[in-house]
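Note that this complex is displayed minus one protein chain, with the remaining chains in position.
Per-chain numbering from 1; labels A and B assigned in written order.
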Amino acid sequence: MKRLLAMLMLCALCLCGCVSRQLEEELLVIVLGVDADAEQNILLTVKVPSSAAENKGEAGGGSGYLLFSAGGHGFADALAMLRSAAPRQLNFSQVREIVFGDQAARRADFNLLLAQIDAIPRFRCSAAVIVCREEARAFAAAQKPDLGVRLSRYADVTLSDSAGKGFTPNINLCKTLRDLGTGFEDPLLILGALGNENAPGEMNPENVLDALPGQLPRQGASAIEMFGAAATDGVCVSGYLTGYEMALVHLAQGGDSALTLRQEAGVPLHITARAPARLTAELQRSPALLRMELTCEVHYPPGHPPDAEALKATLEGDMKALLARLQALRCDGMGFCCAAVRQFLTVREWEALGWREVYAAAETEIRVTVTCREG
Amino acid sequence: MTAAFPALPDDRRAALTRDRWLLSALNLYAQAAVGLSLYLYGSVSTPGYLSVFLSVPVPVLLVLLAERAAGMGPLPRALCLLPAAVCLMDAQLAFFALCAVLADVMPDLNLPLAAAAYTAALGAGLGGASPYALPRLARLMVFLLIPPALFCGACALGHGNASHFFPLLGYGPESILRGGVWMSGAAASACCPHLLPGSAKLPPRAALTPLLLALLMGALTAAVSAWLMPVYALSGQRTLGWRMLLVAHMTPSVPCWSLAVAGVLMLLLLSVCAGVRRAAAFLGGFFGKKSDPGWAAAALMLLLLPAGALQTAPIRDFLIQAAPWRTVLMAAAAAAPCLGRRHGQSGRKDAA
Partner (left out) sequence: MPGKTVLLPEDYQDRLRLLREESHAMESEDVVIHPFRALGREAALLYVDGLARGEDMERFLLLPLMAAPLPAEGDSLLDYAARSVLPLCGLTHTEELGQVLSRVFSGDAALVLCGMPGALVADVKGFAHRAVGRPVNESVVTGPHEGFTESLRDNVVLLRRLLRTPDLISEEIQVGDLVPTRLCLLYLKGVARLETVSEVKRRIRGCRVDYVSSLGMLEQLLEDRPFSLLPQAASTERPDRAVSFLTEGQAVIAMENAPMVLAMPAGFLHLYHAPDDTALRWQYGTFLRLLRLSGMALSLLLPAVFLSLTVFHPEGMSLSLLTSVVESQSRVPMTLFASLLIVLLIFGLINEAASRVPGAMGATLSIVGGLILGQAVVEADLFSPLVLIVVALSGLGSYTAPSHSLTLALRIGQLLLVIAAGLLGYLGVIPALFLLMLRGMGLTSLGFPYFAPIAPRRAANPDRIARLPIWFQRGRGPLASPQSPRRAWGDMRAWSKTKEEK
């Protein structure tokens, strides 16, 4: 009996059909780009390391990457075309970035696109979600690793560095799918753009980040710029936040990195938050009141103490403007929803509130406490 | 081999019994995990941990009832079919979930053939295994599974939000109650060591402590899932396999993925084997045999194959509907000897 079972097991194992799989016969996709046009056609782009890169070790300038594109009427069509266009089987288990073009990100079925991407077998759900102001294909093509580092490592390091500094949100596919339309805060996606050599030469003297990617004067070696955020409204991308606005969001979330503002004489002030802002939502009144209380520490250079009251007023004013912008975009990027939902016991009660409308019409009150320290 | 049970020295019998309770506890945790993914996340969502807590009285009552029944002697032959059905149901649920996990980990796998291979391998393994092997393996598994579970839990901490627990009652107290009733089925087979031959009498605390700890782990698992996913997302459209590996999917940690897959597979394999082996033991009792022949366990494994291999929605729905009835069957098996004795006593009184 044991021998019979062992023979059956051996035969079944051998018939499972997975013996001849070879990793080097697959293409590891590092970047996936999604573009859409006005006729609802989808264009998918993948960037993969080429075999030449494998031999050269992917050093120097990213010439060792190939770009494939294919289009179709819907996502499934486009994916099928892409697979047939690729010379080998595509392996999505190591995707680092999913880049959506502006039009694709603003589609009403943006959530469905994300779900379809997630449904690709073994798709890496911790891939970063980036919205590009131009076409995703161009963005993917322009991405090159610098300093001889592999593109995947370049993407990981760049994204984690900019998220750590507060320039971009820390967002990936699984968090986006979790929160977009189903969560209690609307996810902010990473915003990127191609560098523009004709960008205006003047910057906001008080804050250089008060711009969108692609608007900075071209001085960097990288062909792309990533800072700011793409706001979502529970369905798709509804607008963009500048780098400064994103930095304010980061400050309100209690991020580690400092926001830098300049005083009148150009003296920089480094502002950090001791803890995430305390958010409350008074829903009994009409319109509802959304309150934010933020405690900040300001570090100034020796001999140049700032005007604390003026700084407080600046921060409160900028936060209020940011909230108004988010309300206009119908994006609860700060997470007031999390504060509001705690006041309800059941989902039914929560749904009866109609949060989106309440949020969009709510008044806001910002209180910032500033402590100044030298050094 | 089990003919040696009556001749076991006291220390070996006590060790075997303690290991059986550990096996029951691990099986309970596995059933709770399967139940969470199969039913609770979809119907109850984030307050699933409350449903798990609500089901706590069930294993306590069943253990006390079974202890009383065991004190009256071996389980009557006719009644042995009831716990056999419960254990087989446990094994079927675990195998169904196991196949779902296989499909999630390797989507291009030929699932029917893989399920057949698993059935054959587990059947061959169980067929030749000593009756002491599974309980001892459960003890070893406790050491092997706890560190990965803690690691995965620690990885999950940085990717969730306390606000995901709200609204606290989710889809309402009715859904939580319904979930608690449903989840009680997972704890139905926990009292089996009292009913299996060869078990020693242990103080109730020695039996209940591992079971309650297992339920606590189940509640923690539900809480971690709620931490990671808000109510709408947790109850959204996801496959059983995806939900079983929820922590691995939601935490972008490479070692967490490997440990989660290994841990879930080991746990489900143990649950399948435990269910099948116990069902074989009870069936042996029904046919008047003192020991459970290994071939019976191997044959019972084949019964699990169709549902696991096909993974269709009607099968899943049937399993969801049938799962809570385990409590009723096991309660009947444990209560019948007590009621029968009481009836016999009152009959004698009447006659007197």
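Here is the rule we go by: a residue touches a chain if its C-beta (ideal position, glycine included) is under 8 Å from a C-beta of that chain, and two chains touch if they have at least 3 such contacts.
Quick caveat, the model's predicted, so the values are computed rather than measured.
Enquirer: Touch as defined at the start, partner being the missing chain; which of B:Arg68, B:Arg139 or B:Arg238 qualifies?
Expert: B:Arg139
Enquirer: Would you mind spotting which of B:Ala78, B:Ala154, B:Ala262 or B:Leu302 touches the chain that isn't drawn?
Expert: Candidates B:Ala78, B:Ala154, B:Ala262 or B:Leu302; residue touching the omitted chain: B:Ala262.
Enquirer: Which residue among A:Gln94, A:Ser222 or A:Gln253 touches the omitted chain?
Expert: Touches the omitted chain: A:Gln94.
Enquirer: Please identify, in ascending order, the residues of chain A that touch the omitted chain?
Expert: 13-14, 16, 18-24, 28, 49, 51, 54-55, 57-58, 91, 93-94, 96, 122, 124, 150, 152-153
Enquirer: Residues of chain B in contact with the chain that isn't shown?
Expert: 11-12, 15-16, 18-19, 102, 105-106, 109, 114, 117-118, 121-122, 125-126, 128-130, 132-137, 139-140, 143, 254, 257-258, 261-262, 265-266, 269-270, 273
Convention: only the chains that are shown with their structure count from here on.
Enquirer: What is the distance, in whole Å, between the centres of chain A and chain B, each centre taken as the mean of its C-alpha atoms?
Expert: Once rounded, the distance between the two centres reads 41 Å.
Enquirer: Would you tell me which residues of chain A are touching chain B in their complex?
Expert: Touch residues, chain A against chain B: 1-2, 5-6, 8-9, 12-13, 15-18, 121-122, 125-126, 172, 174-175, 177-179, 181-184, 335, 337-339, 341-342, 344-350.
Enquirer: Contact residues on chain B for chain A in the complex?
Expert: 106-110, 113-114, 116-117, 120-121, 123-124, 127-128, 159, 161, 163-164, 166-173, 228-233, 236, 249-250, 252, 295, 298
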